[in-house]
Every structure is written in C-alpha cells, then in structure tokens.
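The structure that follows is given in the form of structure tokens.
Missing here is one protein chain; the remaining ones are kept as they sit in the complex.
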Amino acid sequence: MPTIDLNCDMGESFGAYTIGADVEVMRSISSANVACGYHGGDPAVMRRTVRLAREAGVSVGAHPGFPDLVGFGRREMRVTPQEVEDMVLYQVGALAAIAAAEGVRLRHVKAHGALYNMAARDRALADGIARAVRAFDPSLMLFVLPASELQRAGEAAGLHVALEGFADRAYEPDGSLTPRSRSGAVIHDPAEVVARAVRMAKGGGVTATDGSHVALRVHTICTHGDTPGAHELTRLLRAGLERDGMGVAPAGSAAP
Amino acid sequence: MPTIDLNCDMGESFGAYTIGADVEVMRSISSANVACGYHGGDPAVMRRTVRLAREAGVSVGAHPGFPDLVGFGRREMRVTPQEVEDMVLYQVGALAAIAAAEGVRLRHVKAHGALYNMAARDRALADGIARAVRAFDPSLMLFVLPASELQRAGEAAGLHVALEGFADRAYEPDGSLTPRSRSGAVIHDPAEVVARAVRMAKGGGVTATDGSHVALRVHTICTHGDTPGAHELTRLLRAGLERDGMGVAPAGSAAP
Amino acid sequence: MPTIDLNCDMGESFGAYTIGADVEVMRSISSANVACGYHGGDPAVMRRTVRLAREAGVSVGAHPGFPDLVGFGRREMRVTPQEVEDMVLYQVGALAAIAAAEGVRLRHVKAHGALYNMAARDRALADGIARAVRAFDPSLMLFVLPASELQRAGEAAGLHVALEGFADRAYEPDGSLTPRSRSGAVIHDPAEVVARAVRMAKGGGVTATDGSHVALRVHTICTHGDTPGAHELTRLLRAGLERDGMGVAPAGSAAP
Partner (left out) sequence: MPTIDLNCDMGESFGAYTIGADVEVMRSISSANVACGYHGGDPAVMRRTVRLAREAGVSVGAHPGFPDLVGFGRREMRVTPQEVEDMVLYQVGALAAIAAAEGVRLRHVKAHGALYNMAARDRALADGIARAVRAFDPSLMLFVLPASELQRAGEAAGLHVALEGFADRAYEPDGSLTPRSRSGAVIHDPAEVVARAVRMAKGGGVTATDGSHVALRVHTICTHGDTPGAHELTRLLRAGLERDGMGVAPAGSAAP
C-alpha cells in the first residue's frame, strides 16, 4: 500500500496557555512537529506532547522558530545565517533531550512560520538550517517546500528532504502558494481539501488558481491544528486518504 | 601527581551584553560551566564559549538555571520538581547540541545560582535535577555542595558526583557556607584564597569562622569569573596549586 | 441602592494565545483587572481589553504580576521590595499609557497571583506595592485581601483600599482563605457561590470550613474568568446580586 505522511504543528501551548487540539489531532496524523520553546512550547508542554505522540505511534520532529513568543514566530526577523544555525541547533537539542527522556528519537525537523518562509526564498538562511540539522543528526529528515531554497540547501547538505504539500491552500501556476493576503488562498470546504489531499498524495499534483495543472510531488501533507474544527478536518483527511487506498505513515518510512 | 579540578561559570554573556572575562579565565581552569540561555547565555555565546573551552583544553559542562534573565537566575522561584527536571533537560540538551556541533561532549552539570542553592536543601528539587541528568546521560558528573541534598540525590540516582569547594568563601563549623549577608563571608585576600584552595585540594579541609577545623573532601574548586580582577585570581589559584604539586584537571579524570 | 463591585482578571491573553472569555465576562463585572505584559497580556491585548471595558462601562485597573510568563505569575519569586516597587510602577505606567490613548483612566490596582499572595503576608513587599501606587497616582484604589499586610501597607500609605472577598473560595475560621491544596477549597456549586456572594456583599460575612461564622467586610468580590463556564457563573453572580437588591458598581463609586 502506498503511503503518505500527514504532519501537524503540535505542542505550541505555553504555560497556562493552550493552543491547538493536540490530543484529538494526534489520533489522525503520522508526524508531529513539536514546538521547542522559542515561538511556542515550554519544557513541560514539550514532554507532554512527545508522550502523546509516542502513545499515538506518531513520529516526532522538531519545529524550531524565531525567538518571538508574542509574535508566535510569524514575524520575519532580519537574522544572520549563523544566528539561524545556532537557534535551530539550540531548539532541536532541547527537544531531543526531552524526547530521549521519554524514549523517543527525533525523526525530522520542520522550521516554523516566518523562519520556514524566509528559508524558502533565502539560500543563506536555508543553508544555516541545513547545517544545524546535519550537525545534530544527518539522518534527520528535513521538511521543505518543494522547489524552495530550503529544498536545495537540504539536498546540498546531503540531507533527506521530505517535500511538503498543503491541501487547504491554493497554488499559483508556478507551484508557489497563493499568499494568504489574497482571497481564496485558504480552502475551507472539507470535501475539497480532502479531494486535493488525495490527489496530491497520489502524485496527481494540484489545480492552480488559474485552472492550470501544477505537477507536484509530495512526501508529507501539512494539516493545521490551531483553527476551529481543525481536528475534525484532520480526521476527515486521514479517512479520505485511507478510503482511497493510501496509508498514512511517517515520511521516509515507506516500504519499497 | 594528584589533581584537582578548577571550575568556573562561563558563557553568561547575552546578546550585546558581556559579563565575565571568559577568554582570560579559560586559560586557568579545567572545567567550564556553560550557561544555557535561561539565566544567561544565548546560542551564539554558547557556541563561542564551547569553542574557547575546546581550544583551551577545558572540559565543558552545562550550567542550567532558572528562566529569570533579569534576575540572572539568582532569585529563588517556587518551582515543582517536575518543572526543574524539565528545565534542566531542556537546557542540557540545547547546550549538548551546540557542543556536539563543535566536536565537544559534555562532561558535567552544575546548577546555577538559586537553583543550586535550593537543590542543596530541598531533596525533591535535587531529585528533579538528578533525574534529568541521568535521563540525558548517566555518565555526566554532577557538581554538588558536599553534604547537600543534591549530593544525596545524585548518589541515589547512581550519578558520579563531584564535591565542590569554595576557596573564597568562609565556612561555618558545620561545613556550610557562611551566608553572603554576613560580614567576612567572602575572602578577598588573594594569598589567603590561594592558601585555602591548596589546603582544600590536598584534603586538609578548611578553618571555620570560629577557628574550628572542618574536614572537607572536594573534587573541584569553584572560582568566580564575573568580579573585577577575577581572572587574575584564577591565574594565581592555578599557579598556587601547581607550585604546591597539584595538577589542575577535570574532575573524574584523575590518573592512578 | 447599596452596591458591590464585581472584579475579574482580564486581558491575560498573549500574542496568539487566548485565555479567558473576556468579551462575555465583561458584560457582568464592574471592575476589570487588566494584565500588563509580565505574567500575561501584551500591548495589543491591553488596548483591546481597555476598549472592551470602556464599551461595557467597566472600570479599568492595572493587574501587575511577576515577570514569569511561563509560570503565569503564579510562582513565588524571591524579590526585593524595591524590585516590586519598580516592576509595579513599570506595569501600571505601561497600561495607563495605553488606557489613556483609549480615553480611559485607571481606577485601581490589583496585584496578580504570587505577587498578591506574597504581599498579603510580607509587609515589606506590600509597602513596595503601596509606594508604587502612591507614586503613580494616590487616587488609585488598591485591592487587598482583608486583614492582610497589603491592607495595612495601603492604609499606611494613605491609599484607598478596597477589601476583596472570594465567593467561590472556602474560608478558615480566622478569615483566611482555605489553601487550594485542601479539598473543598473551591466551591463549585453555582447556587452556593451566588448565595455566598450575596451574603458577603450585604455584610453578612461567611461560614468557615468548621461551621463558625466569620465577619467579613468586603467592597469588591473577585470572580474568575479563566475556568470553563466562568462567564456563566459571573452572569449568575450579577443576576443574583441584583435580584437581591444589590447594585453592581465599581468600588469607591457607591453613593450613600
């Protein structure tokens, strides 16, 4: 059975603050991107999230972001590649220690928010991320936007990259995501999201905003956990994929 | 040649802020307790400090503290043992990742400031630290105040503990440190500090504030790097120890 | 018509994190204690909360806390009276500026969490709070636990103090709150909470855990906004008070 990975940002709660429906979402995904205390998450939340993932049989990865808690890591910051490399190492190491204490080994790294977006278009920052991942553990898989600078940086560093697709986002004819500022950028109809995911997972690509076809190879599909009804959508996604003969399993674990 | 360890808190600078004379002090010590970003330090400082230590042949340990940058980790916080365990794991893991990227493996853990002081007298918090260290790497040495709850916790957890002495601090007849609030608590005369260090290192104990003798076995002697003239004192300490036939080497590394 | 104040902690959300049901609770209370960015709240949340209060005709006060976001200001920190004075001034001034930009003047100050608890029993810290409030605006009302050191400090500083009662908390025979760690410390039955509030508001005191009567004069009753169903309870509280002939109005505003 062919498989596809379903990943979701997890463990972004902080102290007394809860965000996302981690318990419910964890039942449907195969990879959890666990926040590491910079844009969200704290040591207690990290441990709790790793435990949840372990119990659900979900693969755990690090989800490092900018040191901007009040901005949730969504505001671009003019950082140097060296700053990025160091902050990624710091966060990945912190999570890895907590995960190891729970008997869990990290399997992937996915940059968060503005760091992900900046690394998609800035090769030097992307190289900083890739260097950090390779230095920490070259067997970690790096989640990347297809055709981004981060994909190039990851491959140049000899890392396994997992190409990521977004079932609830519109695509431009050139394969980039339609900016959120534009109307129609986010697809809200669950049935359509599921249909797009299935097609994407099967290698069928996506239809762009102008109706043209975009070829798109993806290893993992991103779902969002912090919107109302998110975990219901994630449940539908998984059910839809399985109904169509796709297994849901961590990226890189596919059998021949 | 018998050896003694000289340890010092290092890497407590932060961003644009410099504290301590790390470059100079690093030449005289054998163990660097590297701050991990909670009470001081940041990823860039951590990397720089690890590199300095490596180049100087100094053993690197983690120096986790409370998440209280403005208080420099010196203010006691009412935390739970689980919070302590998680925050120590987080910080040790973060530093270990950066150290590994510099080809350095951590050798010890020393809690900072208020965390060290609270763990000296509160067994539950001490156990939290010990659990974190054991979970991360049971071969890490734990630096402890002799006869403290942290010593007991470390030993109960099966960790190697290094007993720590303070050459520039006065001792009470019961072997505890004279509180800093009392006059004479800190010894400022370099010659006296060196003499006390040598005696301590050789197993001769210390003379308490009432003139009585306190037996005191120590594996490592703490020096301070953030006071004026600190690195000169550290240099004198090392010279004094060596003049008296003591080698200066990381705790636990003593040859037969 | 006699009146009583109903106060609630508001504006404790932070960045992407939402806590409490401020919109709903604001409809039922007369005084909002607005977090100031240390234990919760951020400049955007502060402005939004002040605006909500203004639109609901609710009196606005500052709710300063410890600089411990991950602990939500609930962990005691060993701070000096001077540190407390400065951190209260900082937070009150920050909120006052944002409130003034919204055409609102602060009316009271209520310390948050561990700061409130420590100031209730430590006169020196309580004096620090009182000095800050007096220095900023001596007409601000200080919310205090009756018979606490904070009441004494406020009165000694010549401040107007508003005595605070807790309708959903059990009391000891000596008038202190039953510690949360003890079973029965929090009263969950809405009808009982309302009944206690009405009696308290009318000057009838409370029945202690041992059945004895505790005389208790209160000017303001605290309700909680961050528990499930909290806003429904607050609505019931107000309805119950009004049904019993009590008006709900900010402390200090009552006409004879």
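To keep things simple, chains are lettered A, B and C as they appear, and every chain counts its residues starting from 1.
The criterion applied here is as follows: a residue touches a chain if its C-beta (ideal position, glycine included) is under 8 Å from a C-beta of that chain, and two chains touch if they have at least 3 such contacts.
The structure displayed is predicted, hence computed values, not measured ones.
Student: Among the chains present in the display, which ones are touched by the chain that isn't there?
Tutor: A, B, C
Student: Among C:I29, C:A96, C:L216 or C:L233, single out the residue that touches the unshown chain.
Tutor: C:A96
Student: Thinking of the whole complex, not just what is shown, which of A:L89, A:A114 or A:L159 touches the missing chain?
Tutor: The one listed residue touching the chain not shown is A:A114.
Student: If I consider the whole complex, including the chain that's not displayed, which of C:V23, C:A135 or C:A215 touches that chain?
Tutor: Going through C:V23, C:A135 or C:A215 one by one, C:A135 is the residue touching the chain not shown.
Student: Pick out which of A:E12, A:D68 or A:E149 touches the chain that's been left out of the picture.
Tutor: Spelled out, the listed residue whose C-beta touches the missing chain is A:D68.
Student: Residue-wise, where is chain B in contact with the chain that is not depicted?
Tutor: Within chain B, the residues that touch the unshown chain are 13-19, 40, 42, 69-72, 74, 226.
Student: Given the full complex, what residues of chain A touch the hidden partner chain?
Tutor: 67-68, 70-71, 75-79, 114
Student: Residues of chain C in contact with the chain that isn't shown?
Tutor: 37, 43-44, 46-47, 82-83, 86-87, 89-98, 100-101, 132, 135-136
Convention: only the chains that are shown with their structure count from here on.
Student: List the centre-to-centre spacing of chain B and chain C in whole Å, with centres computed as mean CA coordinates.
Tutor: Roughly 43 Å separates the two chain centres.
Student: For chain A versus chain C, what separation do you get between their C-alpha means, in angstrom?
Tutor: Here chain A and chain C have centroids separated by 41 Å.
Student: Give me the residues of chain B that touch two or more other chains.
Tutor: none
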